[in-house]
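For this depiction, one protein chain was excluded, whereas all remaining protein chains were kept in their positions.
So, chain A:
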Amino acid sequence: MAGIQIERVGKRFGGALALDSVSLDVADGEFVALLGPSGCGKTTLLRIVAGLETRSSGAVRIGGRDVSDLRPADRGLAMVFQNYAVFPHMTVFDNVAFGLRMQKKPREDIERKVRRAAALLQIEPYLDRYPAKLSGGQRQRVAVARALAVEPAVLLMDEPLSNLDALLRLEMRAELKSVLREAKTTTLYVTHDQTEAMGLADRIAVMQQGRIVQADAPTTVYSRPASTFVGGFVGSPPMNFVKVTASGRSARLDALDLRPPADGDLLLGFRGEDVQLVPPDEGMTFVVKVAEPMGSHLLLTGSAAGCPVRVVAPPTASVHAGDRLGLRPDPDRIAWMSQDSGLALDGHA
């Protein structure tokens, strides 16, 4: 078992900066999700950790050992590729056994470990088949089994669920979580799907344009985003931001009194479910444009103080398009941001 230390890793492709001095610590046994929009450098960072891509600067340590200049094979890790990269000309058994065979493990050892990994991922019935005869979900399981069979200290995964359909993805997500929890493998998991990151990870590292902008527990990233970018990227619906001008550490929005931690042009950030619906003259005025019954809740889209706002109301609430309501955000769950920098004000970022 081993942790990963990524130390000020930079990467340029020609003139283009893909990674800008990225640092991240993944503790032994921890599951960290690298979350960010497409093109922000997640894959590049993962490949540098794996040794499949050269870095322009910085260092990577695994288990305290500087592996920056080692070959992938010598770094003591396993990887699950986005399109699985399950060898098509080998049976499922040979695929899962590949890493163990490369390590020249004894025959009985290989047999036992392959069977165990196969049992864990429920692919025992297919061990003699070729991958072409398997479904996408089964191939994905083979890729994970191949990685777990070598009992790696560190597991890297690049969007392993993105090629599965929605239902299968949900199922594999839960399964992956239980399997990896059991194996206690240090995991770095790349995804652009925030629900996946929220559901799986002990910690989420949010990336934006080649930098990690926040690395925290999922609930913290969700309710205390370090920037408007994080608040907008994580969570569905995204966090609401309403423009407020404060002086003397106080501000007023319609009938709502606020106590911001700073003065000047601020953004009042709040989650759609962290508000109380009140009569229009008791909070900030919210004009409903669309009301969508989602089953578990009623999603209201509209505007408050000239800013777009989405509110999650109870499924039984009787609200219709065109209604005017008052909103009262839970004061404990407000995230204040600076309008200029887009960064959080409460000092934790």
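Basically, a contact is a pair of C-beta atoms (placed from the backbone, for glycine too) under 8 Å apart; a residue touches a chain by one contact, two chains touch by 3 or more; residues count from 1.
As a working rule, contacts and distances are computed from a predicted model.
Remark: of the listed names "Fe-S cluster assembly protein SufD", "Probable dual-specificity RNA methyltransferase RlmN", "Sugar ABC transporter permease" or "Tryptophan synthase beta chain", the one matching the undisplayed chain in UniProt is "Sugar ABC transporter permease". Contact with the undisplayed chain is limited, among A:Leu24, A:Ala50, A:Val67 or A:Val114, to A:Ala50. Residue in contact with the omitted chain (choice from A:Gln103, A:Thr219 or A:Ser236): A:Gln103.
For the options A:Val150, A:Ala246 or A:Leu298, the residue in contact with the chain missing from this view is A:Val150.
Between the chain not shown and the residues A:Cys40, A:Ala78, A:Leu161 or A:Leu253, the one that touches is A:Ala78.
Contact between chain A and the absent chain runs through residues 50-52, 71-73, 77-79, 81, 83, 85, 87-89, 98-99, 102-103, 130, 132-133, 146, 150.
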